[in-house]
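What you see is part of a larger complex, with each chain still in position.
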Amino acid sequence: MGNIFGHSFRIATFGESHGPALGVVIEGCPPRVPFDLDFLKKELARRRPGQSDLTTQRKEEDQPEILSGLSPEGLTLGSPIAIIVRNKDQRPSAYTEMKAAYRPSHADFTYDAKYGIRAVEGGGRSSARETAARVAAGALAKTVLDHACGAKITAWVESVADIQMPQLAKTPTQKQVDASPTRCPHPATAEKIAECIRAARSQGDSVGGVICCVISGLPAGLGSPVFDRFEADLAKAMLSLPATKGFEIGSGFAGTQLMGSQHNDLFIKKGGRIRTSTNRSGGTQGGITNGEDVVFRIAFKPTATILQKQKTVRPDGKETSLAAKGRHDPCVLPRAVPIVEAMAALVAVDHWIRDRGQNESFGRCGRKA
Amino acid sequence: MGNIFGHSFRIATFGESHGPALGVVIEGCPPRVPFDLDFLKKELARRRPGQSDLTTQRKEEDQPEILSGLSPEGLTLGSPIAIIVRNKDQRPSAYTEMKAAYRPSHADFTYDAKYGIRAVEGGGRSSARETAARVAAGALAKTVLDHACGAKITAWVESVADIQMPQLAKTPTQKQVDASPTRCPHPATAEKIAECIRAARSQGDSVGGVICCVISGLPAGLGSPVFDRFEADLAKAMLSLPATKGFEIGSGFAGTQLMGSQHNDLFIKKGGRIRTSTNRSGGTQGGITNGEDVVFRIAFKPTATILQKQKTVRPDGKETSLAAKGRHDPCVLPRAVPIVEAMAALVAVDHWIRDRGQNESFGRCGRKA
């Protein structure tokens, strides 16, 4: 259990870090949506290892293969779309020592406790490599979302360790975000972050940080109270990502220090529709989108895998010590940006289809706002 | 959609704030668990309005009625348990003005946008009154959890506005928490918080804050990677609560500022089993419990309903202003404590049963650790 996500637009993912392949089956996709293999590849490339000197040097081209669900013209058929990505650069030998000892703050111990067996190499299913399948599904979700209502999703690195970028006046473009390998759209901060990550790497250490994400262009009315509030599903989606420790929407934790009279978003009429003058709510009220930008933040801990020697125990409880040897990201945030976007797209499309159906989303005659 | 929570231990809730009744159907409960009506009442009393001068003065006794699922001896039958609580103190007249205008930062506008209709009185389904049903289900979940593995759940108010209690050396008892109507277990802080809430009320304003919750006594092995990680389901559960804006587990947002070498929890052998020397992970690794305390925090915004006059619009977009007249909590946190505990219990039991089944949880011969 636990490998299927979504209610009406659902994905089932599979694959271990060093197994034959990773992949995803996407079902509930509206028919007749043009799905672009180039766009899929581009999204996967944004998550791929080895993009820059700030990420792991594992060599994976992450070439996707679509096995089903498309017409010869590249239109979705309404049937499940399966996408696989083969693993190429497996180096199981790098993990020999890890078989004998539990890596601190990794899932080795808990997988053993749960299943009584684990895929030792690269953490198997617990590896962040699993997220390639999410990004593949997210590429389709972004496409559906764009066709459904023109909504866009943009995430970026807001802080790493104690380096925090200043508040931007408006949501950056993806181009601005991707301009730096750090995926921080504020050049001066990006430079500091890059330095910080390189310093951590050179010390055999790691750093964490915060990603901010905005979904803009969603209509009011998405979200299914009471349990499947839009932000509740976002929170679950984000906390299902490896290394995440926190989620906040709108004013978040800081907002708890305001008075109600300061915090409330006043309704106004603007551009012919009902808007709010501020957006401390973060785009949802009562669990339903209100037509403003959905704005949320996710906390990522520093990568658990570090090259420094750490004390730990073996499966039999005997004390030992361990230093990682595999190829690892000293900071997961730059590569996590497209993953966060993918999960956000999956949540948004799922709620769109709950509200409007698999087939009415696009009617019988193309795009429908 | 959106009113069913859980996968194997599932609840379906219903009820509007000023409708005839609220309630819940709980299914997947293991058979032969003694469910105590007194305990149910006690839990509901902890959430009830009118507990103290810090909460709303709406008069609701919240007397539960169990309609199904128990044997004459009070044992669960394995069939669904339905519990209802009738609404008594409805005052629809208090909401006449709110029909004509959208309350700022409330769900009036979004419910209208989604459904094209709304229960005006007290916010209908979007009211926090809905959480009575969650607390009722949580009472059963706590009972099941106790019988299954002896696990306990304790939540408390950690901060209100900018008043923050000091870090405690160990998890407070429920008695310590409930000793103050603020549900802050640190007496000096509790006093300041009470004053702060009274001040907000007297100004017709409101305050928010942070609740901390600990689940202790869970075995290692609960949680279903990759999407249904234990903390992902907790995050969803908490963000499904009215007025929540954030969730963090273990080191949370603050942990993003540490280096990996500072953040990692080292494994040690202690008391005959594998433990961690610190608990920055917050009790889960790779989405699976590791046997340490599960520790998380939830951010609650200041109550949206305030007695001060605020600008807003009417459904037709025309500008107007509005001051609340109903009876409302100037701060939701004291009453939110048992609600947070209830949701945590529901998540924990759901994962217990996913792992061990509806019937094996207790075997055929009583309690099983």
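Letters A and B mark the chains as written, and numbering starts fresh at 1 in each.
Just so it is clear, a contact is a pair of C-beta atoms (placed from the backbone, for glycine too) under 8 Å apart; a residue touches a chain by one contact, two chains touch by 3 or more.
The structure displayed is predicted, hence computed values, not measured ones.
S.K.: Of the full homomeric complex, 2 copies appear; what's the total?
M.R.: When the whole complex is considered, it contains 4 copies.
Keep this in mind: only the chains that are shown with their structure count from here on.
S.K.: Between subunit A and subunit B, what is the gap in Å from one C-alpha centre to the other?
M.R.: 27
S.K.: Spell out the residues on subunit A that touch subunit B in their complex, using ranges where they run on.
M.R.: Residues 1-5, 7, 13, 102, 104-107, 109-111, 113-114, 123, 125-126, 130, 159, 161-162, 200, 205-210, 219-229, 231-240, 242, 245-253, 255-269, 273-274, 276, 280-282, 284-291, 299-306, 308, 310-313, 317-319, 354-355.
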